[in-house]
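Sharing a structure here in structure tokens format.
This view holds just a subset of the chains, kept in their places.
First chain written, first letter: the chains are A and B, and each begins at residue 1.
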Amino acid sequence: MILILEPNIATDHPDYQRLMTYLDELEGIEHRVHRVHGAEQVLSEVYLIGNTAALQEDEMGSLPAVERVIRISDAYRILGRHRDDEREAAFTYNGVEFSQDNLHVFAGLCAVDNPQNVERMFQVLQQHGQTCARMGAYKPRTNPYSFQGHGAGCLPYVFELAGKYGIRVIAMEITHDRHIEEIERALESVGNPTGVMLQIGTRNTQNFELLKFAGRQTRFPVLLKRGFGITLEESLNAAEYLATEGNSQVIFCLRGMKTNMGDPHRNFVDFAHVPVVKRLTRMPVCIDPSHSVGSRAASPDRIMDMMHATAQGVISGANMILVDFHPDPKRALVDGPQALTPDEMHLFLEDVAIARDAYERRRELAARHLTAD
Amino acid sequence: MILILEPNIATDHPDYQRLMTYLDELEGIEHRVHRVHGAEQVLSEVYLIGNTAALQEDEMGSLPAVERVIRISDAYRILGRHRDDEREAAFTYNGVEFSQDNLHVFAGLCAVDNPQNVERMFQVLQQHGQTCARMGAYKPRTNPYSFQGHGAGCLPYVFELAGKYGIRVIAMEITHDRHIEEIERALESVGNPTGVMLQIGTRNTQNFELLKFAGRQTRFPVLLKRGFGITLEESLNAAEYLATEGNSQVIFCLRGMKTNMGDPHRNFVDFAHVPVVKRLTRMPVCIDPSHSVGSRAASPDRIMDMMHATAQGVISGANMILVDFHPDPKRALVDGPQALTPDEMHLFLEDVAIARDAYERRRELAARHLTAD
């Protein structure tokens, strides 16, 4: 059961205090408070866990400070979208709002190689009005003898350059809890010129210890990639690990599933699940066309498959795109073959804009149709 | 090796005759002539099979009646798109043109139940300006105790009603070669008021005997569905069976892949392969959102997943849509839960139009970008 409290209520408000006292006394019921910072207000939600079947909805709804009550099913208690649950799914980080209703592009380097390329990328992004980017410093690689990323060493210059070019949020993969600390320290060391979204990759989707660490901090939002080899339900449960520990600023990323049935694409593109994740949970949904498709192959209409996949995700409501660009793909240390070039940034963003526009027209059409009924 | 002959050349033209005589004498080389009826002209292609490595391209290109020579790789010899192979992929059947450049909607009953519902569907289609439809008479069912379709018995009234409402092409699944004959006979019996596209389903994708029968006739075009459990390459090879026997009026249909990684969708939607099939072959590409998604579930934007999947296929260039409608889905004998209702026809077609418009804008954008380079 979730109790939605009155907006902006302070934790020292008498009503809030009385509510907590009441809840403390409920036998067999544990409660956890989540405070969600939206664009305009702070929402407080109280999760009641345990023998909640015995609680009456109207009784709970009449408690002090409580605005509304939602009875939840077992799956995805915190991040899930429950029956009659129209709560907004949005949060603002470092001035950028993330929600199931808008769209952000995170273009950049899969693996940071040198300051020149990092600067070149941020420059190009600024020229195209972008305020988000992706930058990989820690790279998990299948083969132990492959390049594993520059790690903590490159963080300071990446963050400084980001600040210089107005980048507000960088998506960055982490593979161990110490990386969170390293990122925190590097940000401090250069004066917090930008923000970071912690990215947890598909090999660590069920690395529950890492999820718990990322969930225990609330400074950075988390981008969780769908795991391969497991069902969508299991991946969504992994996202719930983050929320259970206290961090519900989570974005869920579709990145294709590993199976030879997706050949010749590197992975089987799963962007038809964009609306499914939005229905089952309140998380914004990201797509990663670069790793899903894994090549620059184009169809006879001269459009790369990668851009077709992007358009497919966007026309069905994707909220974030993670895409590999590189100033010199042939020399990229990782995933060069699939990277777009700075010269293609304009084309890519225009193509995305067409698909987003189509999505918005579709949404209006559906709303009109329902009204007409 | 393929010899593209001069357009509209008659088979009794002296040049044509001389060419055939020459080819008859080539040792170790078999030749097969395919005549493709496009919208405006008849194209003749001669496939040379065997030890073609020894043939010189320029020598062959200078033979009488030969306009152009294409050297082909081993895969998908006839239907494939080979290096520098810009041949159009189009054919016209019963006045309707099918190509990799346009789009047709085939809406209708997954399983014909009674004349009233058939007539109701055709009526609705006519009201919305449609000239194509889907109608299932022979239904392959997993469980031997399930309803198997009305079979040949319903064909005459289906065809008559189609003619009455201006439907020119009906997609209809067949599961045995005798069904081709039954369809032919039923069409004759009522005066050929409409046309039929033979549909071969996913359980028969590698039923090579059935493919050979469908390939040996050229009266009806064939819609081949991708097989589950096999790679895309293997399914495209199955299409080639049709062409090898003489029928290259083939449309390839994506319908999702069976795997629990696609849950909660009935199948794992595979429409990211639309541009792949267009790159590898010259077949128009159909999508089947009804069987891929298998439900009427909608996301919080009020748009059904099924329509999201449709939009995804269309925005990346799909050429045909197979979609289940039913006047009374709850009473449908097969696949009722996923069927749309006649009241939703307008919404569906409008939604498709938005996605198609977006595709066309994307295509123009890509063309402009290339020109600008």
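Quick notes
Simple rule for what comes next: contacts are C-beta pairs under 8 Å (C-beta built on N, C-alpha and C of every residue); 3 or more make two chains touch, one makes a residue touch a chain.
No experiment lies behind these values; they were computed from the predicted model shown.
The total count of identical chains across the complete complex in this file is 4, with 2 shown in place.
Note that in this section only the chains that are shown with their structure count from here on.
Superposing the C-alpha atoms of subunit A onto those of subunit B requires a rotation of 180 degrees, given to the nearest 5. Between the CA-based centres of subunit A and subunit B the separation comes to 39 Å, rounded to the whole angstrom. Partner subunit A is touched in their complex by these residues of subunit B: 81, 100, 231-233, 257, 259-265, 268-276, 278-279, 292-293, 297-303, 305, 307-309, 311-313, 315-317, 344, 346-347, 350-351, 354-355, 357-358, 361-363, 365-367, 369-370.
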